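Below is one structure; the comments refer to it alone.
One protein chain is absent from this view; the other protein chains keep their places.
Chain IDs A and B follow the sequence of writing; residue 1 opens each chain.
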Amino acid sequence: MVENVLTALFGDPFAVMNTIGLVAFAFVGSSKAIREEFDVFGITIVGLAMAFAGGVTRDLLVTRVPLALQSPIEIILGLLGVGLAIALGVVFNAPETHPITIVADAIGLASFTTAGAIVATTAGFPVFGIVAIGTINAVGGGAFADILLDRSPFILFEDFYATCAVLGASAYWFVGTFGAAGSVAAVTCSAAAVVTRLAAVSYDWTLPTVNDM
Amino acid sequence: MVENVLTALFGDPFAVMNTIGLVAFAFVGSSKAIREEFDVFGITIVGLAMAFAGGVTRDLLVTRVPLALQSPIEIILGLLGVGLAIALGVVFNAPETHPITIVADAIGLASFTTAGAIVATTAGFPVFGIVAIGTINAVGGGAFADILLDRSPFILFEDFYATCAVLGASAYWFVGTFGAAGSVAAVTCSAAAVVTRLAAVSYDWTLPTVNDM
Partner (left out) sequence: MVENVLTALFGDPFAVMNTIGLVAFAFVGSSKAIREEFDVFGITIVGLAMAFAGGVTRDLLVTRVPLALQSPIEIILGLLGVGLAIALGVVFNAPETHPITIVADAIGLASFTTAGAIVATTAGFPVFGIVAIGTINAVGGGAFADILLDRSPFILFEDFYATCAVLGASAYWFVGTFGAAGSVAAVTCSAAAVVTRLAAVSYDWTLPTVNDM
């Protein structure tokens, strides 16, 4: 019953997750560039780089031609996210640290974790490959955007960012292995990633450094 | 008639464009490293990285083994560009900002845009894929060299750099679609990219930032 509703809503879970992730991450990447006072061109490039870097890396790892090169729909979704960030940047002063941006980032993280887990499962990878590809799909874009902005990638400082992707992709594998439909696995994965990420931000979860030991 | 002359001159447009691009970008990459006061080894590595990063990325995106790994001719062309940059660096103080370097960079940009557009067309990509692969081939090397030098890639600040590659690759597709020979499309693409790039440098074209709005 729940399965039927979800399957109706998410006819193609990959397409749904990929669409959400592209818009969300283009929005977040552009917000980072706005904070660095880039012009419209630089904002667009960083937004598209954040939206596409994770998925292109995923496609290279499963040795297929990147989706983003085969369809103009993907870049249109990316440009939509860029446009939203510019609109928000005109209205607010600090788009990168605005709660909307933090929530969009968590949603993008969860969507791309799910998209990566679906692709890896379809390509026949074992559990470790599913988790690795889901995580790379989710964190690759943000890491690449930070490298372009000449920062050390924030995923190295945020203990519960890549960790949330690992949890989500593990949940995807676990639920799928127990015979649930792909749409149920996709919803479980997304929920696990987004809930742990927002909880980590809200409660400021951290892990110790070696000097604490 | 024009077609016949161009075809005679450019028997294999890809080989011509790839050769010019490798020498030009190795020269520019090495000039960047000279400005940062690297030694001969570092200059060579940055020069080769700038010459090869775009083309290797292009080959990975169309899922074929990179050309640069299959033929020693490619690295010899790269080393020629490195040698020219060292010679210029000994003669002049600031090779990175010398007009020769700026022109070489525009020529490399145009050549690699064309080389990428040819590979993508041959591989059967739609127009969006041709433009994306031409642009990545053209700007990938410079962006990677800047990341190695721990700078934010200058393509993010130069509005009319990646844009020139987009224009050139679009022209390649447009001319080719209307039935012109590959050599005519290649010349059109190169001319569009190099002319817009040199005009942008000469007249200091820029786009607005969000704060201007």
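Please note the rule applied: a contact is a pair of C-beta atoms (placed from the backbone, for glycine too) under 8 Å apart; a residue touches a chain by one contact, two chains touch by 3 or more.
All figures in this text were calculated on a predicted structure; none of them were measured in a lab.
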Which residue of A:T122, A:S152 or A:T177 touches the chain not shown here: A:S152
- request: Kindly note down the residues of subunit B that lie in touch with the hidden chain.
  value: 33-34, 37-43, 45-46, 56, 60, 63-66, 68-72, 75, 86, 89-90, 147-150
- line: subunit A residues touching the chain left out here are 60-63, 120, 125-129, 132-133, 143, 147, 150-153, 155-157, 159, 162-163, 206-211, 213
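Following the convention adopted for this analysis, only the chains that are shown with their structure count from here on.
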Query: Approximately how many whole Å separate the CA-defined centres of subunit A and subunit B?
result: 31
